[in-house]
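Removed from the display is one protein chain of the complex; every other protein chain stays in position.
Right, subunit A next:
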Amino acid sequence: MTSLLAQSINLFAVVLLVLAFAMIAQRRILTLIHLFTLQGAALAAATLIVGFLTGQHHLYYSAAMTFVLKVILIPILLHRVIERLNVRWDVETLFNIPTTMLIGIVLVIFAFNLAAPIAGLSASIARGTLGIALACVLLSFLMMIVRAKAVPQVIGFLSMENGLFFAATAATSGMPMIVELGIAFDVLVGILILGVFMFQIREQFDSLDIRHLEKLKED
């Protein structure tokens, strides 16, 4: 039973990675939000299992927090934003998607290569998944770079936070509770501020295309 659960951590890690790739490949904002919700759910499940296996009960709280925040609250906020802004349709990317996916594969290899020595030092039960966590961070970063609209960038940002959270759980069985609380709060505030920004950008440029922000540059 225990070994099966330990294996399931790896499964959820793989789910996270696949979802990260799916987000890079996905053009539709609505689907992006669904993918983000799924990622949050996988993250919460993985945290729960790590907490159960290691007997560290504070991880239960962080799993619950993750679930409330990333599966319920933030997706609702995002849904409301895209409804109000009326941007459910396809979004263009700066690079074409196959190229981005290829770069993503390179990043995954890089992340695994990087994580191998660190994982050797760690005594955590989920140490094998550190490479995946790092890969998720880098892939989300890549997504932020290649998207031209504001909403996918915000989702990329949130997904990067998911990767970081998973990395912390994988490497050290979670951060101290106070740090996690702080980060969760930051994410919530961040999404609110970014939401306001998105409305402001729309107001100013009649579009959410952040390329318009280039006009703000001083010559």
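Rule of thumb we're sticking to: contacts are C-beta pairs under 8 Å (C-beta built on N, C-alpha and C of every residue); 3 or more make two chains touch, one makes a residue touch a chain; residues count from 1.
Methods note: contacts and distances are computed from a predicted model.
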*Can you tell which of "Peptidase M48-like protein", "ATP-binding cassette domain-containing protein", "Hydrogenase 4 subunit B" or "ABC transporter permease" UniProt lists for the chain that's not drawn?*
"Hydrogenase 4 subunit B"
_From the list A:T37, A:T100, A:Q153 or A:T169, pick the residue that touches the absent chain._
A:Q153
_Residue of A:L59, A:V108 or A:L142 touching the missing chain in the full complex_ = A:L142
_Touching the hidden chain in the complete assembly: which of A:Y61, A:F110 or A:F205 does that?_
A:F110
_Counting contacts across the full complex, list the positions on subunit A that touch the omitted chain._
94, 110, 113-114, 117, 138, 141-142, 144-148, 153, 210-211, 213-217
